[in-house]
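Before I ask anything, here is the structure I am working with.
Every protein chain except one is present and positioned as in the full complex.
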Amino acid sequence: MTMTKAGLLAATAMMLAAPASAQFAPSRPVEFVVASGAGGGTDNFARTIQSVLTRDGIMDNPIVVLNKGGGSGAEAFLYARQNEGDPHKLIFGTNNVYLLPHVAKLAYTTEDLQPVAALALDEFLVWVKADSPYQTVMDLVNAAKDAPGTIPFGGSQSKDTDETLVALIEQTTGADFKYVPFNGGGEVGVQLAGGHVAANVNNPNENVGQWQAGAIRPLCVFAPERMAESEPVSGDMGWHDIPTCAEQGLDITSYQMPRTVWLPAGTDPEVLAYYQDALQKVSESQDWKDYLAKTSQSATFMTGEELAAFIDASEADAVKVFEAEGWTVQ
Amino acid sequence: MGNFDLLMQGFGIAITPMHLMLMVAGVLMGLVVGVLPGLGAPNGVSLLIPLTFTLDPTSAIILLSSMYWGALFGGSTTSILFNIPGEPSSVATTFDGYPMARSGESTRALTLAFMSAGFGALLGVIVITLLAGWASRFALRFGAPEYFAVYFLAFAAFIGMGSAAPAKTLVSLATGLLLASVGMDSVTGSIRLTFGFEDLLSGISFLVVVIGLFGIGELLSTVQEGLRFRGVASRIDLRDVFRTIAELPRYWATYIRSGLIGIWMGITPGGPTAASFMSYGIARSSSRKGAPFGTGRPEGIVAPETADHSAGSCAMLPMLALGVPSSATAAVMMGGLMIWGLTPGPMLFATQPDFVWGLIASMYVSNLIGVVLVLATVPMFAALLRIPFTIIGPMIVAICFVGAYTVSNATFDLWLVLIFGLVGYLFSRLDYPLAPLVLAMVLGHKAENAFHQSMVLSDGSLGIFFANPLVSGIMAVGIALLVLPKLIALGSRFRRRVPVE
């Protein structure tokens, strides 16, 4: 419901702004508020955009990057609420912007932010150790059914996208894993390579190093179709050779994490249009395509109604999982 | 000797005029961010990342890592001169460095710190050079219980031998643990102890607390004695520098011990801060003669500095070889690596030898540059102490608050600095030890997370901490460190009593 409203707002903003997009230009340094610590995936996302904007001369104003990763990113979103109507602050996040308020008692709602654009989709894969007995994702699921609550499944945090996905697998198949939250995808990758957990659901770039070395291997990807063709990564296997989870009989066709950019609520429609335009130029640049290829993320560019619809659907799916797990807070 | 050939090839890549210039620039910028409290190496490095997009990855990592070394060196400077740790990992250096500087030997203290730092870094790089493959395999064996054991060991090494009243140590430790648990708990995903304050959501920053406790707290102690620095203005004499260098071989045992602790904590992600505390604690408990620690003992500077830098250099290894950064700065550099299109992981050594060995070779060179540059600044920094207090005192105050603000751009932190300044003053006047509080803030939450993860893995059984030789070994050493000093103290009291009676 909140999203339909924000979506409508964005849509009207688009219509109003289309003819008048040159009206707004930032008059002071623009703050890029990053909802993760320095070095995290969201941080790299924001800093890459910063470099493209500056190097290609899309935006002449100086850009300063502020990391506000406290409370799983909530710090950045609270900051947006405190700066309502400020056209010189862009907030960079993932789906945590609209999912966090469902699982934690926080002093902001999604209506305090206005979606600008989504520029990338990060894929999720199921990974196991190279010498593990599981050949398909269903082997893993069946093992968890045979011995409920004993197979340790690593993830980067509690009640985050990783645990949501694991919970979704459990709800879809009736399996029961033992979810162990660590700190960040990199750490989970190493825990898997060291054999301390049986599987994880890392994004491609969090695990690619260990895959190259042959310490771990992917079972399947949660996408409607296989990932884009690539050079072979490990042995003669490339990203495109990884089957989708649906192919292997796990009925979750799509689970992706969008990389999103937001404005504080209450800015003028021209402001929104200005940044949408600038980000569109970023998404068309060669540097951006290189970044996506290097980090194995899927390209997308969503704004306005399309973005609102995506957020609505993604939020509704996640909330269904949260409710079944009893994570939702009022 | 394959590694040696590769290293020579690396030197060929690292020693070019362009790279040497980048190293000097990086070290100098690092010194600035290191000296300013709050603005630490992670911030500095992440600010440089956009600049590196136009460089090739090898040049970029040389620039960033040089900045890291510079920041590590710079962090010790303010610890020693003003009791304000410029970097979290230089907190332990304040314990003896500041008393030594206050007794008029600031040149000696700074020289000791920098030479030890340089030596630690060298030791770290040598280990990386020789043991790259083995060390990364060793680090893979560390799961949650092993992590907890390491943190437990760090606590045990530091607490076991404290000289303050036990109840006061306990208060300090418990306060630190409580402060560390404020904010979002990543293992359970719940928000703790914020009492509805939004400002507390992201937790209480360790750096802000340290700036208040040490920086402002120390200024308050200075002020109550009159508006001037305690201690004599130091003589600035290059001969002091050389005399100090000449006394270094005397501390060989401390060097080796601290270097090993640092290497270990760098490879198995404990991080430089934990390493410096642990090394200080162990140096203290293994010293038998001379003035007590905390009064300006040279070993009290050598131990944390050596460990800090060997851990800092060794932290590059798990970052490159496993993709696990064991320090905040390494985490930022890893982000850079990914942006440059390099994938950290075991294959990096095989697929990008020029990058890896160029970096390793540059670590030798840039640490050398770092020691020279930072020694050259000793007279300048020591001269700062001669500026009248009514000028420099308020400037230090302002820098403390600016530093605290830059940690997370939050005005709330300014109040925290003020409050913890008062706490620091009160605690040091009443003989509450500050170190347990700081250590608890650094490691408390990590230890709790590791404990919790272990409990999830073992379904709540404590047996997991003794489930394999590695984890039981570390736990046993920790328990021994905690218990032995008390037993020895008891034993010696007993032995002394017998002949008297």
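Structural remarks
Labels for the chains are A and B, by order of writing; each one numbers its residues from 1.
Going forward, contacts are C-beta pairs under 8 Å (C-beta built on N, C-alpha and C of every residue); 3 or more make two chains touch, one makes a residue touch a chain.
In this section, contacts and distances are computed from a predicted model.
Comparing "Cu2+-exporting ATPase", "Tripartite tricarboxylate transporter TctB family protein", "Chemotaxis protein CheA" or "NADH-quinone oxidoreductase subunit K" against the UniProt entry of the hidden chain yields the protein name "Tripartite tricarboxylate transporter TctB family protein".
From the options B:Leu123, B:Leu177, B:Val241 or B:Met338, the residue with contact to the chain not on display is B:Leu177. Here the missing chain is touched by one residue of B:Leu20, B:Ile245, B:Leu384 or B:Val456, and it is B:Val456.
Only one of B:Pro292, B:Gly341, B:Pro394 or B:Gly473 touches the chain withheld from this view, namely B:Pro394. From the options B:Met23, B:Ala41, B:Ile216 or B:Met441, the residue with contact to the unseen chain in the full assembly is B:Ile216.
Along chain A, the points of touch with the absent chain fall at residues 28-29, 31, 62, 64, 66, 178. Residues of chain B that touch the chain left out of view are 29, 32-33, 36, 39, 43-44, 47, 165, 167-168, 170-171, 174-175, 177-178, 181, 185, 188, 190, 192-195, 216, 219-220, 223-227, 388, 390-391, 393-395, 397-398, 401-402, 405-406, 409, 411, 414-415, 418, 421-422, 426-427, 429-430, 432, 448, 451-452, 454-456, 459-460.
In this text, only the chains that are shown with their structure count from here on.
The distance from the centre of chain A to the centre of chain B, with each centre set as the mean of the Cα atoms, comes to 33 Å.
On the chain B side of its complex with chain A, the touching residues are 42-43, 45-47, 49-50, 53-54, 139-144, 183-191, 198, 201-203, 322-325, 328, 331-335, 338-339, 341, 343-348, 351, 408-409, 449, 453, 456-457. Contact residues on chain A toward chain B in their complex (touch as defined above): 37-40, 43-44, 47-48, 50-51, 54-55, 65-72, 74-75, 78, 103-107, 152, 157-160, 163, 178-183, 186-187, 189-191, 193-194, 196, 205-206, 208-213, 215, 290-291, 294-295.
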